[in-house]
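Below is a structure I'd like to ask you about.
For this view, one protein chain was removed and the others were kept in their places.
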Amino acid sequence: MSEPDLVDLERIKVEILLDAPLVRRVEAAAERHGLTGWTVLPTLGGSGRSGRWQDDQVTGAASKVLFITVCNREKADAFTRELSPVLEAYGSVLLKSKVEVVRPGKF
Amino acid sequence: MSEPDLVDLERIKVEILLDAPLVRRVEAAAERHGLTGWTVLPTLGGSGRSGRWQDDQVTGAASKVLFITVCNREKADAFTRELSPVLEAYGSVLLKSKVEVVRPGKF
Amino acid sequence: MSEPDLVDLERIKVEILLDAPLVRRVEAAAERHGLTGWTVLPTLGGSGRSGRWQDDQVTGAASKVLFITVCNREKADAFTRELSPVLEAYGSVLLKSKVEVVRPGKF
Amino acid sequence: MPAGLETLLSPVILFFILGALAAAVRSDLAIPEAIAKGLSLYLMAAIGLKGGVEVSQSGFTAEMALAALAGLTLSFLIPLPVFLALKRIGRLDNINAAAVAAHYGSVSVVTFVAGVEVLGSGGLPPAGYMVAVLALMETPAIIVGLMLARRGGNGQVHAGNGLLHETLLNGSVVLLMGSFLIGLIAGKEGFAPIAPLFEDAFRGLLCLFLLDMGLVAMRRLRESRALTWRLAGLGIIFPVINGTIGVLVGALIGLDTGSAAALGMLAASASYIAVPAAMRLALPQADPGLYLAMSLAVTFPFNITIGIPYFVFLATQVV
Amino acid sequence: MPAGLETLLSPVILFFILGALAAAVRSDLAIPEAIAKGLSLYLMAAIGLKGGVEVSQSGFTAEMALAALAGLTLSFLIPLPVFLALKRIGRLDNINAAAVAAHYGSVSVVTFVAGVEVLGSGGLPPAGYMVAVLALMETPAIIVGLMLARRGGNGQVHAGNGLLHETLLNGSVVLLMGSFLIGLIAGKEGFAPIAPLFEDAFRGLLCLFLLDMGLVAMRRLRESRALTWRLAGLGIIFPVINGTIGVLVGALIGLDTGSAAALGMLAASASYIAVPAAMRLALPQADPGLYLAMSLAVTFPFNITIGIPYFVFLATQVV
Partner (left out) sequence: MPAGLETLLSPVILFFILGALAAAVRSDLAIPEAIAKGLSLYLMAAIGLKGGVEVSQSGFTAEMALAALAGLTLSFLIPLPVFLALKRIGRLDNINAAAVAAHYGSVSVVTFVAGVEVLGSGGLPPAGYMVAVLALMETPAIIVGLMLARRGGNGQVHAGNGLLHETLLNGSVVLLMGSFLIGLIAGKEGFAPIAPLFEDAFRGLLCLFLLDMGLVAMRRLRESRALTWRLAGLGIIFPVINGTIGVLVGALIGLDTGSAAALGMLAASASYIAVPAAMRLALPQADPGLYLAMSLAVTFPFNITIGIPYFVFLATQVV
């Protein structure tokens, strides 16, 4: 198995921490931008400028999830550019980092 | 505490999203490759080429987990090379990224 | 939206896998170091030099969580330098990696 | 007022106090979120069913329609004075005042449930249709709240296409109304085989849920940064005034003592399920720490311990 | 057919319909996965225990052995015609046809439980040993399904060392059989102290589980891309034919009316626990969206609402 050019394998992982009820809207945005996939992880709690929170499924007002998607640089930038103002209003956190994927065609 | 050479501290984080029932097999492969440790995280749902899914513990057919292991570049490549065909069949996602560790001897 | 200098946007993501009862102490350390925020994720299980574990909420002795904080390089180094001896005693894992943030002022 | 004291010493309330004390001394006692959510769903199914079964016995009456109309009207009107008080006395900005006001116009399922327990054990059970009134009162205040927020000149109300849908089809509304209809269809006979779970086990499970609510309420109180003394005071004055109005309206439209007291409890209570979730979506700039602290950490404990006995007492006087 | 209508109006079925409707209108009503899994384990323990206690009263009989043999045979044979129909009429490839066929050869615990409820309330309780038949019928079809997939010339069947072990020691099989044995050992007297949970609360908890199943089934139906009209049609024809055969076989081997109807329900039902998990492992190329949609979103609702009353009716005619 000869190693293909590393740059070809490089993609961007976008991680967004956001309020659980917002997920539907971020998914809609992801579809609009042609992202092929994403995964959502649960959280337990955290702390930020707007105070502390603990997962709270009863009121639903303090449940956050981590939305993760891997794609190429252009899509990642376009996607996060659209989301930024919304996420700012919601006090969410958005991170990008470089990852290497095995089947680059998939992302 | 004088900073040691950064390169010495660099390791590869391998992240694999896979069906929960498969974890046993990936763990066996990890042991075969001499990986010293791994951690498994839960997920809530996601979407990909094969459609959407939501965590579903009753049927067990749509529960996925995130398997994470940190090791050096060679082990990471050997490990993922062995797993790739299996994971392809299962439609899993495999990512690698660079991380800096504090106690490099551990990994 | 003109792209600002990339270096300005670069921050360090610190990930610490640790025993759930320890979270309070790590949070206290984070506050002491002026970190503005963090997030805690659940885990399902794992394996390391000290053996295997599975999430176990009844005894509470084998519940681990993933503590994540994003900050600049200096804070990250100071924070992890303070925590290192404690975490070593507890057999925890500490990783650092580079991430790109959207609103750098926040971190 | 020995009836009030007796209420305070019932296990249901004592478990709430135990939870609050445990959180106050920072014990690590915690109920898993999945269990708390499960208990919350169970309670809604159980009271929906019981209400429906009762209405299947009593049939539909004019009184019922009047009670529904009264509930809806209260739910639409209560946010208005609450909004003004929050701005003038509480010194909140438009957005936060509107968000909190929506909570007080809506209702708290557990306050209602605890009140029904007290009324039932005192021989004054409210009519079964009050459950339907509860369900009707859950959402209108959300719309009023959003209108108040908009009127304040704030363009950033995210009330997009999805919101109305998400509000009206909120899980708690669907489950309450659905269980009510199931109870109505199944009737007393159909209910009998499921009564061991939904009736006999009800008070015990309510104890466990209130243990969790005590933990949650006190933790919120401790961690809240936004709660001022003025706001805490309002969180007590609102239920007293709204509840009194509710009881009086109930008496005026001819409800029986138990139902009038229950209408008072509904008016007095502040939402902790449907509204917080809707506000988080529609008014993201509003501080959830603030509205949850007022609703869960001030008004809810007040109602559970003092409000309920007072509304019962008032209803026995005016009906 | 008033008995059928009555069944449809029992709270157990109404909660299933409520869940389906809530998912259809995209309500955010959701039961935490841990609770759903807990309810599923509870139901298996409860029916295992009840079956065991009944057999401890009745003793082992030749009829029992016959019923077990009939169940096993059905479980081995049903996948074959189903596989052909899926390929010819449903236009599936070998792998997907084999995976779906395995589901129809196996059984659905909740369909059985709901059917036993209907039979019991109609005065026709099936014999206790039918629980053992249920457990026996869970796994054989998995093996047949894998053989069909292999025969299709596909080398990628991951049936490695672990699979047989994982299939035979599947949690649901172990819990069902284990509880059956515990019921057998404990007998009626030993069961009495745990009857409040495992008997009295049973129907209520079944309501909550079916609420979740309604949500899950409808969500699957909505999100499934692979389900064609042809396949949906097969998902209704399969239970009708398989169930009819099951009832007739039951009558033929001399089972009582209730047990024959129950055998029909087992034959008609499609697995939603043991088989999906096994197929995900052994036939990863098969589409889980497809087999879960057919099993959970088509056949399960059909059996719950129409299939069960039909099998009961048929059994009363032929036994």
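The chains carry the letters A, B, C, D and E, assigned in the order they are written, with residues numbered from 1 in each.
The rule is short, and it goes like this: contacts are C-beta pairs under 8 Å (C-beta built on N, C-alpha and C of every residue); 3 or more make two chains touch, one makes a residue touch a chain.
Remember, it's a predicted structure, so these values are computed and weren't measured experimentally.
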- prompt: Of E:22, E:35 or E:319, which residue touches the hidden chain?
  reply: E:35
Task: Name, in rising order, the residues on chain E that touch the hidden chain in the full complex.
output: 32-35, 37-38, 41-42, 45, 49, 165-166, 169-171, 174-175, 178-179, 181-182, 185-186, 190-191, 193-198, 200-201
- prompt: In terms of residues, what is the contact footprint of the unshown chain on chain D?
  reply: 9-12, 14-15, 18, 21-22, 25-35, 121, 196, 200-201, 203-205, 207-208, 211
Query: Can you list where chain C touches the absent chain?
result: 19, 21-22, 24-25, 50-52, 54-62, 86, 89-91
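Note that in this section only the chains that are shown with their structure count from here on.
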Statement: Max Cα-centre separation from chain C goes to chain E
Task: Using mean Cα positions as chain centres, tell me which chain lies farthest from chain B.
output: D
Task: Could you label the chain A-chain B interface same or different, taking same to mean over half of its residue numbers are used by both chains?
output: different
Query: When the C-alpha atoms of chain B and chain E are each averaged to a single point, how far apart are the two points in Å?
result: 35
Task: Provide the list of chain C residues touching at least two other chains, using ranges where the numbers run on.
output: 41-42, 97-98
Per-residue multi-chain contacts in chain E, two or more chains: 28, 32-34
